[in-house]
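Only one protein chain is missing; all other protein chains are in place.
Right after this comes chain A.
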């Protein structure tokens, strides 16, 4: 007899509230409905009531994991409106922080993914590695989560001794290459839970307009860092990772190889940190009348910002479209015909970030 099963809004594995309501026949899922909006905070409206400096602090709190992406993209939009050119050193530092953030976000996901398939020892391994990334971020910015690195026209903090962070990168590359990637791709327990599970074909990926690692795991080669290079990505010869399979394993592999690419990017950016000023402007920013749209590649995919200014103390409009906003609905085609027990890992495999989605 068919029955419906609500998973959430309090998720058994993820910390944030969203709901997947599935219709099952026996053990097999026939259809699914995704509900979001449980942690709506009205950040876009709040942003219109704060001045240009305060908005950066506010926007940084859109997401608890990819906080820097949001502040950075907003600052890039304001810089585009004001016609401020970012100093080279600031662009490199922003790239380093963005890639460190991608590393810690993907490691967090790998840990949660391992937990979802009941692989606790792998979770421990992954979070030991993630701690190195968090320590590096704390050493650079003074905080583990909301780094507060960005200001309109540059960055607020320098990396005075780039070579000091290289040992952490070596340890990370070693841990990823020797433990995390081989375990996810060779361990029979991990493979049994991920290979061929939650498949999203290339056509479905286009139809559901997914972005980021989910799209790249379905064979769509889209990455803003490559398609429309910003910051220092053009100088660092970024290469995107694409897999054609479209299952959970492919998403794991895409994220794992992206982490290796991030480690390489951070190392090159640290070694080639150009001298120069950190900020193009001094004092409080003055943004003229204008509007700008900016796309950046957040850890979960393309983040889109539209910022309009009427020349006042506050932005006239800040529109935020986060990657999870388009990735979460794609859970619906992924879970069709899959066993109920795989629902947890399938929905975790899109790396849903609910606070981003709800804003």
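Here is the rule we go by: a contact is a pair of C-beta atoms (placed from the backbone, for glycine too) under 8 Å apart; a residue touches a chain by one contact, two chains touch by 3 or more; residues count from 1.
By definition in this document, contacts and distances are computed from a predicted model.
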What protein name does the UniProt record of the undisplayed chain give, "Carbohydrate ABC transporter membrane protein 1, CUT1 family", "Hydrogenase-4 component H", "Radical SAM/Cys-rich protein" or "Extracellular solute-binding protein"? "Hydrogenase-4 component H"
Which of these touches the unseen chain: A:68, A:95, A:141 or A:262? A:141
Touch criterion as defined above, residue of A:88, A:157 or A:295 at the omitted chain: A:157
Touching residues (missing chain, whole complex) on chain A: 50-51, 53-58, 60-61, 128, 135, 138-143, 146, 148, 151, 156-157, 284
